[in-house]
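Here the complex is missing one protein chain, while the rest keep their positions.
To keep things simple, chains are lettered A, B and C as they appear, and every chain counts its residues starting from 1.
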């Protein structure tokens, strides 16, 4: 998979999208014409490719954040703001051995694997076969499958998969759970988690957070609630702009202004405000810590 | 360094603090008496130690987030919410070779090193000798210095240190800058950064962000502004509580209620609200990407 | 102007819109057919009207918040969250005499007038004739023009209008400014503001806030900055929902579920999260207080 970026740099940001996996003979219709995959194969990063209508794009490798947001999806991914924080809350080390359920579309899977690479291991479980297969594909396609070797995938209900594996108690250094009712799986998971290590749950609704806290207390599960967090990455627009009233030249079109054009000094101003399109709510993150009941 | 946690678990959370480096003969006055280091040395995680007044604490290893927030400081550290996001925005791989300036108290240093361990490398520069020495100490004391081998420290002005090193152009996969006026160092830094890779600046004031954007444009530095972000980890209080009006027993003291006490069912309620002590503003993060000027 | 609300109450909220001013012979195409104004005229609030295709709506009076958000617009209005706060920051009394510039589409005008009615007075100035005329119309159409008598409109540049009026110095109890460069008008405005009273500026960009603060200091204008605020009304979705997995009846369609349908107990859950469509950034509010230079 490579990322294509429109070479025509506009003030409001260029168009970007993913293309791939690359295969000779394949074509893709993109804004500005049709692009043969074969025109990309063999090229280097930052080379320029052109559509059949001569629209040009530069080739890039996507970052993990870009990849996860842009890949075609079966379901809503866990976005970078949350995926990066889940990794942080698990306090992972490159030698950690961890578990996640469910796999979903493999977004969080990639973030977790990156933090473990090359010496740790992630066991990723999903009850849904289609999701697991698609996630495996997404993992394989990122950065030539660099993280594939750190991950093993299972299909089935989390606690059943764990019971079937006959694994040592307290084997995991961390667990990430993205499922509507994680409390049902907790007893089975907790006995495989090391003491003092963390489970992080991704829960869209506060009612789910409450139910989780209540179930842990009611069933005396050996977990302490460390933090309940809502993560916001608040984007700002900060960039040069033209103050139209001061241009003095009616023929000047702001819309056609490109990044390389010079804005005359007397008309130079700066946009500087929180973005008009903020990120909406995604989920609450609940960090739980395994304790010893006394 | 180990973390001690008050064994008396109260509803509002137990007292925790760091102690160390441990040395036979040393003592520390803590809430509830004096504690000899020798009582901790040789103990295991989750063992219990007691002060001379019989107050007991359990022993833990601090997470990186706990360590960075609790170590005695010469200056304000970069907090976990920002440090973790800077690592994310740099899109690091375990083979990355990166640079940071200034080192500060070594908080971000540890986060960067963790993401590179064991195969990458971080070059950390600070103009202030005391800060650099103290940061080195903080790095060495965390988790028995596990990340020390991934980091080399330099003292001096960033651009002068770089010039003196006669390093290959475009060697760095990423750069993190925590200094009041990063624009002065950019020309020297940019030529050592790989194309398409990122610089992330940590800037408390929006006036600094504006100045950065203006200087890049004015001096035609080969950087594009990818994102300006403000990071919030908004904490919630979600926990069981006693609804006093419903206790029916005046002698019951809520303040003395511990986590292990049973709250009678008719008086069980739940606190569920954003924390009254929110995290204040720390800084804006500016993600810059090296481009090729056309 | 009346507000029509779809009688079919859906879980996600009913469709609502404004219609008017009502005139016999006029028709309007709305979702579900064509509606003759004459069907509304003479009806009471909460009566039901039907389109030519038998789709029914109930009649309501719009609140001021609903009116301001739903009226057809020449420009972006000042939204309720900001308009209500500007009124609050001006600390108005029903006897206050205040000024606003520019009038815009008359959104803030209505909020200011409501807080002054019936004994205070608002002078509303706009440099743009079309805007001023349209705003006057919007004011007249709200609640049968109840607030019209409290407002006088002027067209022209703010300071020129003030100079032409030969008004007593220090006449105003408050001033609201919605213009890109309010600093140009401040010297003229400040001498007409009472000491210890407030000017509130509505400024979309932080660069404008900075310029305002700099100009006041540089030209020694007799104003102190009291507060710079960003106002957020963060909406939550809290409502009953169906947990589909637990319905046990495939024929049940969640989309067709209306508010009056009973959700079977075993499938009843609750959505409880910040809304997915948050309000974006609008502007910063700067509260300035007239002081005496010593």
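As a convention for this text, a residue touches a chain if its C-beta (ideal position, glycine included) is under 8 Å from a C-beta of that chain, and two chains touch if they have at least 3 such contacts.
Everything quoted here is computed from the prediction, not taken from an experiment.
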item	value
Omitted-chain contact residue, chosen from C:4, C:112, C:231 or C:283	C:231
Candidate in contact with the missing chain, chosen from B:31, B:145, B:187 or B:274	B:274
Full-complex contact with the absent chain, from C:28, C:43, C:60 or C:73	C:60
Contact footprint on chain B, counting only the chain that is left out	204-207, 230, 269-278, 280-281, 284
Hidden partner interface residues of chain C, rising order	45-46, 60-61, 63-65, 80, 84-85, 87-88, 91, 93-94, 114-115, 117-119, 146, 195-196, 206, 209-210, 213-214, 217, 225, 227-240, 260, 270, 272, 284, 292, 294
For chain A, the residues touching the chain missing from this view	206-207, 210
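We adopt the following convention: only the chains that are shown with their structure count from here on.
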item	value
Closest chain to global C-alpha mean, per-chain Cα centroids	A
Chain separated most widely from chain C, comparing mean CA positions	B
Centroid distance [mean C-alpha coordinates] between chain C and chain A, Å	38
Distance between the centres, which are taken as Cα means, of chain C and chain B, whole angstrom	43
Distance between the centres, which are taken as Cα means, of chain B and chain A, whole angstrom	22
Shared-contact residues (touching 2 or more other chains) in chain B	206, 210
